[in-house]
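Heads up, one of the protein chains got dropped from this complex, but the rest are sitting where they should.
Right, chain A next:
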């Protein structure tokens, strides 16, 4: 293992890879900082470029961009009370109140410093846990994998979505889209409408670019689009009070990082869920819960550490089982497959140096966040004023060219538009978009595991339950689904959580 790490370190310290890391860090920080441009969109727009890179820099670009964008989404939340990404929404009141009190440097310093620590914590857990889990999972057969995929999809639909029914419909649409093409156990062309372009199935890149970038441009078109005004012109020293706060709230820091990692590992719940849960937990156990929402650092520390640690946590099921924890890791899995590094327990056997390189990129990205994050905070008020009426058309053109670039095909551009319109209509009507992506990524796997398991058991459904690990996984999956359905049927429903849809 040490040998593999040394090889991996050599791969990461390559000047080209380092240049990619720095460039995507700056890109992620800027995009995450601009309200209306989410971390998911930043990552999706980058995918066409990674298509032209070797595996390690491609993954490095995705990891770095998403890490940076989740942190810098805190900046507009703090300065304007507009969270840059949904993951920052939980604690936007506290950070904005600090800004109003004239302490923006304190709020942003907390976001930065505790994001870095949370991110490193999640990375450490990922480095230790994923090889061990992968080792354990090497003995899994198609039945176990069927239930793991089901657990992932069930988690995505039934945990943390404001309307499980609509999320379920979105997931089924995604699974149906995955049926298109010849990529099925029988090798038969399905739903291709006699078109040769469709034989290979729905291309992932135009789809992701369409759903996360094109739809965002459309949403911008119906808003007024003026750049918000920032009152703050001057920032004090950013790291001034951080050591004191770390010593004052160590328990909150550990609890936020740990809960964030666990929430990240749980498939289907991403950074935004982690932040909401940690904020609520912090308030619950605080000695001064009444101060929450008034510019109190405690919740900010816990939730800020939590959303960044969840990002690394989400990579554990993504790498070991190929199950994305959120839409960013769904995009990342698409990139891994494109680079012939299909995730799964054997990835540690087949490509150990690439996986260790990924771990090291996480460490580097989190460390790099300190200086680059400091720099973006210093220029934040100017970045926030970049007019979106100029950015959005350029993003649309980038989406067009990026979709075209993969196969030099205008058909893919049309596909991009189609998915953009689909995502726009879905979101307007309260259907979440992320489950569609999960469905498309996991659909072929789910079908393959299901058909193989059924063939092994001669078509008897008992075959899905009669192995011990499979039975446990099945019980958990069915439990989650039953719990949600029962909760939805209960007459007095609790007020819906104030989260935005998990992007």
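Simple rule for what comes next: contacts are C-beta pairs under 8 Å (C-beta built on N, C-alpha and C of every residue); 3 or more make two chains touch, one makes a residue touch a chain; residues count from 1.
In this text, contacts and distances are computed from a predicted model.
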Complex member absent from the view - protein name from UniProt, among "Deoxyribose-phosphate aldolase", "Disulfide bond formation protein DsbA", "ATP synthase subunit b" or "Putative tricarboxylic transport membrane protein": "Putative tricarboxylic transport membrane protein"
Chain not shown: contacting residue from A:40, A:142, A:184 or A:381: A:184
Option touching the unshown chain, where A:218, A:318 or A:437 are the choices: A:218
Sole residue of A:400, A:423, A:441 or A:474 that reaches the chain not shown, by the stated touch rule: A:400
Sole contact to the chain not displayed, among A:4, A:23 or A:172: A:172
Positions on chain A where the hidden chain makes contact: 49, 52, 165-166, 168-169, 172-173, 175-176, 179, 184-186, 188, 190-191, 214, 217-218, 221-223, 225, 387, 389-390, 392-394, 396-398, 400-401, 404-405, 408, 410, 413-414, 416-417, 420-421, 425, 428-429, 447, 450-451, 454-455, 458-459
